[in-house]
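Here's the structure, in structure tokens; my notes come after.
All protein chains but one are shown in place.
Each chain gets a letter, A and B, in the order it is written, and its residues are counted from 1.
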Amino acid sequence: MRRRACIAVVLVTLVAGGCKSSDDANSVQSTGTGARTETLKLGAALSLTGALAREGVLTREGYDYCKAVVNEKGGVKVGDVTYQLDIAYQDDTSKADVAGQLVSQFNDQGIKFVLGPYGSASTEAAAAVIERNGQVMLDSAGADDNIFAKGYKNTFAVLSPASLYVTSMVRAILELAKPTPKTLAIISADDGFSKTAAEAGKAEAEKRGMQVVALEYVKNQTSDVSPALTKIRGLNPDVVLVSAHLVEGVAAIKQSKELGVTPQGFGETVAPPTPDFVKTLGPDANGVLGSSQWTPDVAGKDKYFGTAQEYAAGFEKSFHKPEYHNAEATAACLALVLGIEKAQSIEPAKVRDAVASLDTPSFFGPLKFDSTGKNVTKEMVVIQIQNGEGVTVWPVSSTTKPLKWPATAR
Amino acid sequence: MSRFLQATVLGLLEGGLYALIAVGFSLVWGVMNIVNLAHGAFVVIGAYLAWELKEQFGIDPLMGMVVVAATLFVAGYLIQRLLINLVVNAPIWMTLLLTFGLELLLVNAVLFIATANLRHISTDYNTASLVLGEVRVPYGQLIAFGVAIVLTLLLVAFMDRTRTGLAIKSTGMDRGAARLVGINARHIYAVTFGLAAALAAAAGAMVAMARPTFSPGDAGRFTLFSFVISVLGGLGNTWGALAGGLVLGVVQAWGGQYLTGTLVNAIAFGALVLVLIVRPSGLLGKPFYEARVEAA
Partner (left out) sequence: MATPAAVDVDSPPAAESPAVGARPGGRWWAWLLAAAAAAYFYIAPIMLLDSFQRTLATVFMFAALAQGWNVIGGFTGYPSFGQHAFFGLGGYTVAVLMAKARWSFWPSLPVAIVFGALFALLVGMPVLRLRGHYFAIATLGVAEGLREIVSNLSSITGGGAGITVPAVGALATTKYPGNTAFYYLFLTLAIVSTLIVWVIARSRFGYALRAIHQDEEGAAAMGINTTRAKTAAFMISGAITSTAGALYAFQQVTVYPDNIFSVSEFTVLPVVMAVIGGTGTVLGPLGGGVALAFLSEWLRRHYTDLHIFIFGAIIMVGVIFLPEGAANSLRVIRTRRRLPFLENVRRYRL
């Protein structure tokens, strides 16, 4: 009897803890001059632990920098209320279902504006919940086109979609590399984002007359791509492109050297722009192309962060040299801030409409969303690692140094 | 043909390293009937310590390996004596859960202290490859393979020729009888566990040197492969672990070449289940272990 009673009492207490209570997400401080200062709380469910912890931390830095700069410049003015930003972080442990759960909890705490998680899987799960709850999410790191094929109206991505990651490198190579390479081999991880990027890249290459001799898949997050490399070695491709993440990307370069896979050049999607890439590979990183959402050379400026160079300088003072994961996070936060300012309201529906109608330059590039929520005007940037640094080589308008080709030492 | 040879060479080299990772796990399971789910965490800790030694003091991983192994021997001894000893006689899932909790603890401690950054130890010798016609043999992996063989041989010699080694084997066969002849079973158990941890740490140092990158998340994979290899080769059997590792490495490499690259793990598990059903004592194991009564 006592045992069951104990269990029952415990359960009741726990359930009572979850009962409805009006939880105010915003707190009011009066400055006494008629203009009020309040706090606007944003929610961010990030992968602070788990497989994507590294990228999750980079994203958090980007969000934090945005919060610091916006608050320093006075906050977001809506009418005669000035909102200071505050971000509530929760750990989705790199799992998509947890991300969805956390967004749901944000909603119940009254947090209607959410800054996106890292990765397409978590973003997709979160987007479904956002849509149902009428929240608004600014996606900083979920690029898979599939997210935007579902008819969601409340999620906006500041970054270029997955289908451009490999395509932009193909375009850059065909435009700039002399002599023009003819054959291409693609290695792709088997997750949704990488596959979308690889398939789009393959289509673009074939459209432009290249011969794609192989498209090999490897297990997502594997640190061993030697089976794929052994397969393509005998085919002697001119170019090898890798559509994967940091782990596979680093492994591909290392093991290519070990196994004697020597195309004219390598290109990879996510890995080269990250600081870990150069640190782990050392001199072997030189010559590798990478597709990046942003470099400090892109055009555009905005009132909070200035130009891309100014953003880079400011970010470096607080954290370290920024790379695109930081910048895209800051850009998502920026788009939300601009949307709130344009709507002159913190009502989710009004902000949503305002964000949807944004058409403005920024340090990250132009911010303008199509009807599905994708950022259609921003192009991807292709970099090449030269002397241990990522150098913008494409589009030509942003180029600081020319492309070195052949990129590998033959 | 060169693809086949290349794949076979790579598979053997990788298999040798896997065997080193697994041999301690197999030993602990065979002697103490404890499945240590935290084994992969020891490998990762060994890798990080070796990396730190290289980074801070410039110690080459082959030297660092010795330091790391000694450190983890002590740590393993203490963990067994003070912690795992508490559930040695308990039903199976107790030890499984205890070591699972330990694994969570260790991996997340490493994650917290060292962060999730990918790491790798670069040395002068591990960037090039030996070229044999069309087949490339990466030096880093070759050296790791050599180390694995040497350590395995040393372990066999230890188990067969020294008093402690014989004490371990006899405690594994019949604990009660071993205690009757004066062997301190608690101490021997702790030594065994410490030895396993030391071997895992040495393997970790080699992983840091030979594999492209490592991070805390690799711990689970190492433990899983240790399972497969221990079962394949036969519990507590050092040669069996070596054989199992080589077989697994080669089969995975061939599978990766001639089937799609993403089936690599499925092959490992298929092999595991097949062996369990057909010959549970493993390729080289003796049926004795199967007949041993397990605490319910």
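Rule of thumb we're sticking to: a contact is a pair of C-beta atoms (placed from the backbone, for glycine too) under 8 Å apart; a residue touches a chain by one contact, two chains touch by 3 or more.
Predicted, not measured: the structure shown is a model, and the values here were computed from it.
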Which of these touches the unseen chain: B:102, B:137 or B:191?
B:102
Of A:41, A:54 or A:95, which residue touches the hidden chain?
A:95
Touch with the missing chain holds, among A:36, A:132, A:350 or A:404, for A:132
Missing-chain contacts mapped onto chain A:
1-8, 10-12, 14-15, 18-20, 48-49, 89-91, 93, 95-97, 100-101, 104-108, 121, 124-125, 128, 131-133, 146, 150-151, 189-192, 195-196, 219-220
Could you please point out the chain B residues that touch the chain left off the display?
29, 33, 35, 83, 85-94, 96-98, 100-105, 108-109, 112, 174-177, 185-186, 189, 220, 224, 227-228, 231, 260, 262-263, 265-266, 269-270, 272-273, 276-277, 280, 290, 292-296
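Keep this in mind: only the chains that are shown with their structure count from here on.
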Based only on mean CA positions, could you tell me how far chain A sits from chain B in angstrom?
37
Quick check on the complex: what are the chain A residues that touch chain B?
49-51, 53-54, 57, 190, 216-219, 221, 223-228, 230-231, 233-234, 246-247, 250-251, 254-255, 257-260, 276, 280, 282, 284
In the complex with chain A, residue positions of chain B that touch it:
2-3, 6-7, 10, 14, 108, 111, 115-120, 122, 127, 129, 131, 136, 138, 140-141, 211-215, 217-218, 253, 256-257, 260-262, 264-265
